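Have a look at the structure below before the remarks.
Shown here: the complex without one of its protein chains, the others still in place.
The block that comes next holds chain A.
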Amino acid sequence: MRTFRFLLRRALMVIPLLVGVVFITFMLVRVGGLDPVGQLAGPTATEAEFAAIREELGLDQSLFRQFLIYAGNVLQGDFGESWLSNRPVLDDILGRAVISLELLFWGVGLGTLVGIPVGLRAAFRPNGRFDQVSRVLSLLGFSIPTYWLGLVTIFVFFYLLGWAPPAMGRISLLVSPPPTITGSYLIDGLLQANWEAARSAFAQMVLPVLCMAVIAAAPIIKQTRAIALDVLSSDPIRYARATGLPERVVRRMVLRNSGVPILTYVGTEITGLVGTMSLIEYVFAWGGLGQYGLNAISRGDFTAVQGYVLALALFSVIVFLVIDILVYLMEPRSDLT
């Protein structure tokens, strides 16, 4: 009951947030100097044709009126159609969300699985050799531009070494995708015992997931190290040492006491990585939500951009909610308020 009330309250708090997101995105794309009309009309269009398109899209109305119309439609679950593809934005987003989540999940998962132990080990022996090596690597991961990392891994592992398949989407062109169950080729292939599809989907995924993992792991290593060092010099750990608890017990305590701050950090990082992921998707022709958003922005597809940003906001809200619940479960001092 308490949990339910908490969830309800959180859900209600999200509403003004989303209204703000919708409003700001709506206004930003319109005052941002993008003009979709030119692209839609083509180079030979006359003034009259321009005006007709403008009227059709409703761009001749006042900004405020346009917003009210859009907001009214959104409230009824109608996110509009992409002006360039004429497909409903909602369908596009739902279809591509799974594709992106798949990449995000494996990338961040791998990055976290590597980053947290590395950061912890570095913290247990600060300034040791392991710490120094991991610090340099993490700095490197921080500083490498995402698209450059993508291009270089393709160059090395596909072009030079020939270990990876060409970076052309989520499954080899020669393999037919398995029928959709979840939308992830890998999982669908495995579920349907379509090993060929699963194998190809996996091979396609290796490089982009590795790139995501590198970019995710770098700050996780740094943060985990800092958090664990903090915990190591905190009163409970110093007291634990004073009461003669053996090192392995102390380390388990450090791990547990670092859990909440690390989890919180990873949560915020995930929401930030969504932006980074657009570039990875772009380089590897992944065809997910990030690539969709990037395309929509560069081509002035207003409804698509609005839908994309709203989807990201919703994603962040959900991630934060999940983190809050996990923290509540891990931390006796927290209260569901």
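Of note:
The rule we apply is simple: a contact is a pair of C-beta atoms (placed from the backbone, for glycine too) under 8 Å apart; a residue touches a chain by one contact, two chains touch by 3 or more; residues count from 1.
Definition applied: contacts and distances are computed from a predicted model.
Matching "Acyl carrier protein", "Oligopeptide transport ATP-binding protein OppD", "Carbon-monoxide dehydrogenase small subunit" or "NADH-quinone oxidoreductase subunit N" against the UniProt entry of the left-out chain gives the name "Oligopeptide transport ATP-binding protein OppD".
Checked against the hidden chain, the listed residues A:S82, A:Q223 or A:N257 yield one contact partner: A:N257. Contact with the undisplayed chain is limited, among A:A226, A:A240, A:L314 or A:V327, to A:A240. For chain A, the residues in touch with the chain missing from this view are 233-236, 238-247, 249, 253, 256-257, 330-333.
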